[in-house]
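Right after this comes subunit A.
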Amino acid sequence: MFRISVLIVLLVTIVLYWKNRKQHSLNQLKNQLLQNLKADRPGFLKQLRMFSFAWSALLFVLLGLSGFLPELLTGHHMSGFILVLHVLLAPFFLIAFTFWIFASVKRQAFIEKDWQIFKQGWTTIRSHQPTMDKLFFWSFFLLSLIGIGAIILSLFPLFSSSGIGNLIGIHRYVMLLLFLIAVVFYFRYFSLNQKIKIEEK
Partner candidate 1 sequence: MSFKENTDNSLNRRQFLKKSAAAGAGLIFAPMVMTRARANDSNDLNVVLIGAGAEGSVLMNSMLKIPGIRFKAVVDIWEKYNLRRAVRLLKKYRHDVRGYIDYREMLAKEKDLDAAIVATPDFWHAPHAVACMEAGLHVYCEKEMSNTLEGARKIVEAQRRTGKLVQIGHQRRSNPRYRFSFFKLIKEAQLLGRITTVNGQWNRSVQPDLAWPEKYAIPEHILRQYGFENMHQFRNWRWYKGLGGGPIVDLGSHQLDIYNWFLESVPKSVMANGGTDYYDPSTHEWYDTVLATFVYQTKYGTVRAFYQTITTNSNLGYFEAFMGDQGTLQISESGGRAGLYREQMAPPWDRFVELGYLKPPKEEAPKPAAGALLDVRETLAPPRYELPVVMRDPYHKPHLENFFNAIRGKEKLNCPVEVGYETAVTVLKVNEAVASGRKIYYRPDEFKI
Partner candidate 2 sequence: MKFFLLLLTGVYLLQAADSLQVPLLGDQPDGNRATPIHHIKLLDQDSSVIYPDEHPLLPFSTQKTCGPCHNYAVISRGWHFNAADSAVDAGRQGPPFIWLNRHALIQIPLSYRSWPGVFNPQDLGITALHFTSRFGGYMPGGGVAADTSLQTLKNYWRWQVSGQAEVNCFACHDASPLYDAAEYVDQMKRQNFRWAATASTDLARVEGSARNMPDNFDLYWGVAPDEPRKQPPTVTYDARRFDKKGQVDLVLTRKIPNDRCYFCHSQKFENNQRQTEALYDDVHLKAGLHCVECHQNKLDHQIDRGLAENENSCENCHLNSGRFGAPKPQHKGLPPVHLEKVACTTCHSGPQPLNTSYLAHTSLAHELGTKYAHREATALPHIQAPVFARNAQGKIAPNYMAWPVLWAIVRNDSLSPIPLEQVDEVISPLIARGDSLPTEDWPLLNDSLLTTSLDTLAQIFPQQQVVLVAGTNRFFLNSQKQLTVQQTDVPEPYLWPLAHDVRPAAQALGANGCTDCHSLSAPFFNSKIRNETILSDVQASLLPGNRFMKINQATANLFSSTFLFRPLLKIVVVLFYLLLLAVFVLYFFKGINYLINQLNQQQD
């Protein structure tokens, strides 16, 4: 079942890439990132945000690949060296992610304008990039909490093996969903071809 889910996510990724192949390029991505960085307010927080985001993103990708590829290719969950890698990288991701959250949470808080847009419905929300960004942030945050929390609970002898299996299942599916959201947001980024507009109080 999970393998099928991973396959679906992969297909979605491929489809999205295909749809955005003309807009999508690494150069463009680099330019977008640099533009966003320039648009961001300078300071320690910016440095922290940038640094932690980069690490989070990188580790997230590595964790995702180490988690999903074995499932996709072999039908079995990760094991051996890949498992060790995943287990070693995960805490670092958590740390980087925490820093990124701390650095970004204030600017990602919903403001009055966001609430007004919410009242106008999904179409309006979709068209308003900053709100969508925030939505992405908070959903990502929430799902991360669930996914990471499940794994942290499994580290302690609180649950039986089947319980731990369920927790791991939650982790996998939530992380897969996270991955999907990240992919969707990533390609949406290109399709809209918009700069990040930071709207905060």
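The rule is simple: contacts are C-beta pairs under 8 Å (C-beta built on N, C-alpha and C of every residue); 3 or more make two chains touch, one makes a residue touch a chain; residues count from 1.
On how the list was made: all candidates are chains of the complex that A comes from, given by their letters.
Computed from a prediction, not measured in an experiment: that's the story for all the values here.
Novice: Pick the candidate touching subunit A in this complex: 1 or 2?
Specialist: None of the others touch subunit A; the one that does is 2.
Novice: Help me check something: in the complex, which residues belonging to subunit A touch candidate 2?
Specialist: Per the touch definition, subunit A meets candidate 2 at residues 77, 79-81, 83-84, 87-88, 91, 94-95, 97-98, 101-102, 105, 109-110, 115, 141-142, 144-145, 148-149, 152, 154-162, 164-165, 168.
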